[in-house]
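Remarks on the structure that follows.
Note that one protein chain of the assembly has been removed; the remaining protein chains are unaltered in position.
The block that comes next holds chain A.
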Amino acid sequence: MAAIELRRLTKVYPGGVKALDALDLVIPDGEFFALLGPSGCGKTTLLRTIAGLETATGGAVVIGERDVTSVQPGGRDIAMVFQDYALFPHMDVTDNVAYPLRIKKVAKAERHRRAGEVAARLGLEHLMDRRPGQLSGGQQQRVALARVMATQAQAFLFDEPLSNLDARLRLEARTFLKKLQRELGVTTVFVTHDQAEALAMADRMAVMEAGVIRQIGTPAEVFQRPANTFVAGFIGSTPMNLLDAVVRGDTLEVAGCAVPVPDSAAGLLADGEKVVYGVRPEYNAYAPKPAEGSSEGALAGKVVIVENLGASHLVTLDVNDVTVQAVVPEGSEPAVGDEGFAAPRRDRALVYRDGELVTR
């Protein structure tokens, strides 16, 4: 068990592409940490640099207080689950799980015993003689996990561990993985491009863009108070409404309507300032009529689209040619063409100045 620390870690690919730009990051011992970001943001490069599969151009990787920047991957005492699981097709489950132990010259009987133990814990005991080709995607994933666990490494690295599973299995595996990590207590870093996955599993997460970490925090922090408009737009199953606004005293002028200044930005805005007003559709209360007969504090518009999300509906309003979305519980969804009002929650709405969150 060990903490992972990155100090001004930089990776520049030949040709000048800067994949990692002087990253500083501390992942404490036992944490389940997610690296989240869009394609090409450098999250996989970061994971591979921690693993030693990519050599850092600058900075240091420290695992368990040992500087491993120039140590070969095999000497870093870490284990990794690859996106395609990387199970050897010519070996059965036992040999696959025991492979790292075989390289470490653990005697055959001992490594088979340990492989059997770990596999039993993951419910694989009846599959020990099968080849990877004879296993389902979910079983293959568990074999890859068993191989990682059998190493008893100080830290685990998962590269998009759920992306090869179908949607339903992915949810099961998500719960399973989180429970397993909690039980093992091994520091684990996982990469994902799926914000829902990161929010659901991680203790803490880093949101990356173009080789830079844009926010580090718990899933709740990142969801409720995105530090900048990039994170705000990236996190959330329905994207946050980010609307141009002008400060008018105690209110903000948004799309021709007036909404109160959110609690988080109260007293921090200058009159006449141009800012961006952000509110999640989930925190945007829709009503067919203005509350208490006045349109004060709400965005008034016309319903353009209604999307069924299952237990709720996503309603898209056209507010003076600005698109505003709100989530409406089932049973009270409006029809397309209706007039409607979306009232943002004051305690959840946010204000961004030059792309950064305005907060105390």
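To be clear about the criterion, contacts are C-beta pairs under 8 Å (C-beta built on N, C-alpha and C of every residue); 3 or more make two chains touch, one makes a residue touch a chain; residues count from 1.
The criterion applied here is as follows: contacts and distances are computed from a predicted model.
Chemist: The chain dropped from view, which UniProt name applies: "Benzoyl-CoA reductase subunit A", "Multiple sugar transport system permease protein", "Deoxyribose-phosphate aldolase" or "Cytochrome bc1 complex Rieske iron-sulfur subunit"?
Modeler: Listed in its UniProt record, the absent chain's protein name reads "Multiple sugar transport system permease protein".
Chemist: Which of A:D24, A:D84 or A:E356 touches the chain that is not shown?
Modeler: Hidden-chain contact among the options goes to A:D84.
Chemist: Could you tell me which of A:R66, A:K104, A:H126 or A:K179 touches the chain that is not displayed?
Modeler: A:K104
Chemist: Which candidate, A:T49, A:T69, A:T94 or A:T151, sits in contact with the chain we can't see?
Modeler: Going through A:T49, A:T69, A:T94 or A:T151 one by one, A:T151 is the residue touching the chain not shown.
Chemist: Return the single residue from A:A34, A:A51 or A:A245 that touches the missing chain.
Modeler: The missing chain is touched by A:A51.
Chemist: What chain A residues would touch the chain not displayed?
Modeler: 51-53, 72-75, 78-80, 82-84, 86, 88-90, 99-100, 103-104, 151
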